[in-house]
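Partial complex: the chains shown occupy the same locations as in the complete assembly.
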Amino acid sequence: MHVPDLDRAERIGMPEAVLCEPKTDEQLAVVLRDLLSAGRPTLCTRLPADRLASLPVDLVEALDHDPASRTATLHGPLATRVGSVAVVAAGTSDHGVAAEAAATLRFSGVDTQLIVDVGVAALWRLEARLDEIRAADVVIVVAGMDAALVSVLGGMIANPVIAVPTSVGYGVAADGMSALHSSLASCAQGIAVMNIDNGFGAACAALRILALAHPS
Amino acid sequence: MHVPDLDRAERIGMPEAVLCEPKTDEQLAVVLRDLLSAGRPTLCTRLPADRLASLPVDLVEALDHDPASRTATLHGPLATRVGSVAVVAAGTSDHGVAAEAAATLRFSGVDTQLIVDVGVAALWRLEARLDEIRAADVVIVVAGMDAALVSVLGGMIANPVIAVPTSVGYGVAADGMSALHSSLASCAQGIAVMNIDNGFGAACAALRILALAHPS
Amino acid sequence: MHVPDLDRAERIGMPEAVLCEPKTDEQLAVVLRDLLSAGRPTLCTRLPADRLASLPVDLVEALDHDPASRTATLHGPLATRVGSVAVVAAGTSDHGVAAEAAATLRFSGVDTQLIVDVGVAALWRLEARLDEIRAADVVIVVAGMDAALVSVLGGMIANPVIAVPTSVGYGVAADGMSALHSSLASCAQGIAVMNIDNGFGAACAALRILALAHPS
Amino acid sequence: MHVPDLDRAERIGMPEAVLCEPKTDEQLAVVLRDLLSAGRPTLCTRLPADRLASLPVDLVEALDHDPASRTATLHGPLATRVGSVAVVAAGTSDHGVAAEAAATLRFSGVDTQLIVDVGVAALWRLEARLDEIRAADVVIVVAGMDAALVSVLGGMIANPVIAVPTSVGYGVAADGMSALHSSLASCAQGIAVMNIDNGFGAACAALRILALAHPS
């Protein structure tokens, strides 16, 4: 049985979340029904549309589902918070992970800009958005393959930067390791990195920083 | 020739730094003499005592060297800044990397606490220091082997947490990959991770956050 | 043809078991029918519900199947033995592997406690179960991702501890290697480790220890 | 500063130990002098003869050093305990790791048999020692390369078996990964595995089992 962790928000400031992918259909239905009954605002991640369809109909109706980010919310969103985040993605194929980060932040009440298709193969597009990016409190950069956007943007801005490597691509890029290692070895100083495809985690790291910068 | 990047501080807020390890003795001496002449505050990293001894004597005298962190400073430290960082290390063997992070922060004018020997094999030691850790603006966790301290501490505090895996150990831990992967896969939400042994980078990531939280 | 190894129990004290996954449907049906005819108590592992359905109906009826652990038994369980084991799991997603360990032990006549949802992100839940865990003869810890529970629990108790890393998760955790390496590099002393997802093997290792501690 | 963990023996039953390899000469001397003054029985591991020679002379004199196992003891050994362990090694090159396990056990007061040169390339040698091996409470198997001894011996005996893969060899065997993976994937049931070259850890795992089988 899933025991909702009722004081989590007070303790480390993270939203209640359920990672749906590794759970069996039975486990997932039990967890979600508990949370539904408890009336607790909850974010479900890694819940694509076809998985949603396998849930009991009352749960499907209760969930506010977003196919692009493969997330759903119960009793959300949380109250609006001060602070802003820019989620910047290199290519079309990185949208899903970027959308997961954005959905997590919006569920958490944070003003979030999603800025996509600014890969380094066309630098002027990135430069055209720089003012917008610099205006955010925290910047999340989502990039696969060579993850060059992480280093280039990291060298242009002074904001806190959180990199999310993605598993887009094939050959040496297939599992996201090329993007992960490239981000960790970035020549731009002070870039912190999340696990591959972990848009949710990047949003949580941003929430920790926002809580410091804008204490409630 | 090394061209000092004079407007870096204004641009992305990072300290001028020289990574000594991969440079030849000739390259290193040229770079340091340029920086010495320019009168620019500079941090040298990965400069152990025996490497220092191979430099020309005037450079050795000009450098303020710290063997524990294998760093040296020229014309430092920078002006004191508002904000504080706790650098927390699991074991004796992680001290070097933790000291590099602390030396970078102190050179940058940041109030820094170094809290060591609080590995999870003895949880009460960690618990005894929790108030001190929570009081810091940003927490850097330095841990090798299983990096369990990252997850345990990350689940206890709401601060921004930056993990630095270390290459301490042997067998599967020998190159730091076990600690890196453990940190990236942490069950604590919102932990951002640096490259293995990159104490300097963790300090830079903290500086980006401090600049947001305490704008000058 | 599968030749049942009739004197195995006498020789090394392990239960007769069939690993179903790598066998073809034809191979599996032949092996199971042989064991059914021989009247030998047998444990089938890695037999999920949909695979069970592909077997001939007489075999399906003869098997006592448990979907959670993906195991089934023939002519079981074995006689009750002295001794007890606690199977401790970090997250909901580790239940399947933990259940396999517990099913193997129960088939072998061992008193087994399954203690789940005690990951280190919420240490007080683990602490609330410590007395129960310490009361067991042997402790099996099932954990994926960072496997931090292995180190934390290993540092709290004096029992024999057997760690089973799981392949839960994505990115660097996807194949269980992060949890395996973290367990092998644990800062807690004397933790012995099994192959990834090998709940059955952990139960067998516990049986070896119980046979020493409680000789029949 | 190293803080001796004074109640460790009571808590999880492990001997006080210092892993010397990753510490600097300065760190090591400080730790050892603290332990010497405290009069606490201590085991030093990964301390080869040439490293010993770099310590201050008073520490060298106080330590009881064993070059074969690269261990040294202070104020040891601990009181004799009930129970016995057989440490079985495949080849001459595995002696060092086997000796580390044996030295740890003897320091801990355990009756220990060291049985070497019984690799599977000459099975009759192994068979000639089987009675001796079966008579021990716990069996530690130390093997590199293909680690075939782990599987062969594991299939012959009912004792608790702890495998220690070693980094002996070259090519695919160079770092011990072939022996580690072979041990984890052993066809013998219930073999628990330690990190590569971790003779000390295997002894600790044996101590946990002995404490269960022979409670004091």
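Here are some notes:
Here the chain labels run A, B, C and D in written order, and each chain numbers its own residues starting at 1.
One rule holds for everything that comes next: a residue touches a chain if its C-beta (ideal position, glycine included) is under 8 Å from a C-beta of that chain, and two chains touch if they have at least 3 such contacts.
Just so it is clear, the model here is predicted, and its values are computed rather than measured.
What's in place is 4 chains of the same protein, and the file's complete complex has 8 copies in all.
Everything that follows uses one rule, which is that only the chains that are shown with their structure count from here on.
Think of each touching pair as a link: the shortest run of links from chain A to chain D has 2 of them.
Chain centres were defined as the mean of their Cα atoms; on that basis the chain farthest from chain C turns out to be B. Relative orientation of chain A with respect to chain C corresponds to a rotation of 90°, obtained by superposing CA atoms and rounded to a multiple of 5. Residues touching across the chain B and chain D pair largely diverge in numbering: under half of the numbers involved belong to both copies. Between the CA-based centres of chain B and chain D the separation comes to 35 Å, rounded to the whole angstrom. With each centre defined as the average position of its C-alpha atoms, the distance from chain C to chain D rounds to 27 Å.
Distance from the chain B centre to the chain C centre is 42 Å, each centre being the mean of its Cα atoms. For chain D, the set of residues touching two or more other chains reads 180, 195-196. Chain contacts in this assembly follow no simple pattern; the graph is neither a line, a ring, a star nor complete.
Listed by chain label, the pairs that touch are A-B, A-C, B-C, B-D, C-D.
Against chain B, the residues of chain C that register as touching in their complex are 90-91, 119-123, 145-148, 150-152, 154-156, 169, 171-173, 177-189.
Within the complex formed with chain A, the chain B residues making contact are 11-14, 17, 137-138, 154-162, 180, 184-185, 188-196, 200-201, 203-209, 211-213. Touching chain D in their complex are the following residues of chain B: 92-93, 95-96, 117, 121-122, 125, 168-174.
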